[in-house]
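Just dropping this structure here.
Some chains omitted; the rest stay in position.
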Amino acid sequence: MSEFTHFNESGKARMVDISEKTETARTAHAASSVIVSRDVYEKMAEGKVKKGDVLSVAQVAGIMGAKKTADIIPMCHPLSLSGVDLSFRWEERGEEYELHIAAFVKTKGSTGVEMEALTAASVCALTIYDMCKAIDKGIVIGPTYLVEKTGGKNGDYRRNQA
Amino acid sequence: MSEFTHFNESGKARMVDISEKTETARTAHAASSVIVSRDVYEKMAEGKVKKGDVLSVAQVAGIMGAKKTADIIPMCHPLSLSGVDLSFRWEERGEEYELHIAAFVKTKGSTGVEMEALTAASVCALTIYDMCKAIDKGIVIGPTYLVEKTGGKNGDYRRNQA
Amino acid sequence: MSEFTHFNESGKARMVDISEKTETARTAHAASSVIVSRDVYEKMAEGKVKKGDVLSVAQVAGIMGAKKTADIIPMCHPLSLSGVDLSFRWEERGEEYELHIAAFVKTKGSTGVEMEALTAASVCALTIYDMCKAIDKGIVIGPTYLVEKTGGKNGDYRRNQA
Amino acid sequence: MSEFTHFNESGKARMVDISEKTETARTAHAASSVIVSRDVYEKMAEGKVKKGDVLSVAQVAGIMGAKKTADIIPMCHPLSLSGVDLSFRWEERGEEYELHIAAFVKTKGSTGVEMEALTAASVCALTIYDMCKAIDKGIVIGPTYLVEKTGGKNGDYRRNQA
């Protein structure tokens, strides 16, 4: 049965030794979302063409966030990422609008990039909050979760989505 | 009516000028959560006393994350935080367990600390995911949102919670 | 006559003691530029409306660069910036096009923000190079210089421009 | 014909996927410069032997700047640099003196180090400005440009210099 790997025999945190793991191509896809009011939605949509594109800034923040993952998450291994991308999709939900954020990260290395994808999606969502909070402080971020990962000896993972 | 403040007249992002704002005491309280399986819950609870405390590591990560906010969120002002704290509360939800994360940040400055509290809560949740993902990759983070803020000329904010 | 202030009596670098300086409002305006071929110019102009806006990314990079100044420039004091903005202006120069970059930084503090403005302009220009280098590696950055500063006991400075 | 590679199909910035590129030895050589008055030149020359060597500090800053490139330039891939060096050469230009800065970076990796060399040269020049600005705020940095790169599937590049 699986156990925590991030603790040593004294029960203190460690960065797991991955020196025996082989370098393979690895990908991860994480999702987050931001739920905003119609007012915020309309201003974001309008801004894109006229006044300033919130999502362009959030995209840059998410990509830079992926690169900071090992600096932010204590037990994460530093990695040479080979590609990061994010995409957005709006969904109308009654009086509210949900912006779906998808983050994709690739590397060729000895450990996976799940945390990099989750961090990219989270930082992207936080940046959207920051840029819209003057209009609405009630914006909700998430849920945030791993959608899929490939590569590595433990095989691929794909979330069951209803 | 409120408008985006983070764009200049060319529609490009800027860091808003806060030099006219007065320095006041400011606080923010943000919430996030992590939903885990009973298996992960029991290992986290057991680990606390025997093998290694996931929440201690996540607490440190959240506090350090608050200090990195201006480095992670593009338009955030760098701030001298005067205090950061996090607290946890478990809630049983059928076969799953929800860990409620509360982040509290204080400063004396010209702008609020909402982003610092939201970042602390998010980094804390991401760290828990990282430390438990060897057991379960299906852990869900969030929702993440602002609970309350005080201080500043626009007055206090408190989220309506059903 | 003026002397270097960044060395101690042993001739080793130090971060100058500014604890006796008073906190005042301070601004700095720095300029840089990027000279590109017509091909790059047209792709940047076209991309803005259709495929991706190089200058939006460079704007974000410049603002984040201003915040990293004390981390990049060894003897710079860490500062709480109160505002950062950048603006762009194209000038046709025969077969080439020059993009003029202007960076504006404000603070209320004990030392000036010249380095923050110069760093913002430089990072902005480097980012434009990075995003266009697949098309043309011959792009030239600069000159980069201080246009104006205000505030502080040594008074204001304004560059003579022919 | 060449196109921007740093945008995805939605026109938003991405970090280009380099996972298919092969690891090869790569080098880059970038140049920048600083133009100073005779007064500053003489103080820098004198300081080198007596009071404090501006160029030693700028050299350290440039090398550390090369390592920060992926943190500063949004779409840059994080890289394991295998060597960084800088050299200086003074040229008298009438009443002024131009300090030529050359930055050399090497790696063995899947992408080039042009940005690392350009960043090293830029940070080096900015540091010189910082350390001399108490004497002369009119110092001009640049032009900054790529002199040469080797390695990678697109072959070598060498700037035509008149």
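As written, the chain order gives the labels A, B, C and D, with residue 1 at the start of each chain.
Heads up, the rule we're going with is that a contact is a pair of C-beta atoms (placed from the backbone, for glycine too) under 8 Å apart; a residue touches a chain by one contact, two chains touch by 3 or more.
Note that this is a predicted model, so its numbers are computed, not measured.
Whole-complex tally (this structure file, single sequence, 4 chains shown): 6 copies.
Just so we're on the same page, only the chains that are shown with their structure count from here on.
Under half of the residue numbers found at the chain B and chain C interface occur in both copies, marking it as a different-residue contact. Repeated interface, listed pairs A-B, B-C or A-C, reference C-D: A-B, with more than half of the contact pairs matching by residue number. Annotation: 15 Å between the Cα-based centres of chain A and chain B. Residues of chain B found to touch two or more other chains are 8, 12-13, 71, 74-75.
If you sketch which chains touch which, the pattern fits none of the simple shapes: not an open path, not a single ring, not a star, and not all-to-all. For chain B in complex with chain A, the residues that touch the partner chain are 2-8, 11-13, 32, 43, 47, 50-54, 56-57, 60-61, 64-65, 68, 71-76, 114-115, 118-119, 122-123, 125-127, 129-146, 149, 157, 159. Interface of chain D with chain A (complex): residues 8, 10, 12-19, 70-71, 74-75, 77-80, 109-110. Residues 25, 55-56, 59-60, 63-64, 66-68, 78-88, 106-108 of chain A are the ones that touch chain D when the two sit in their complex.
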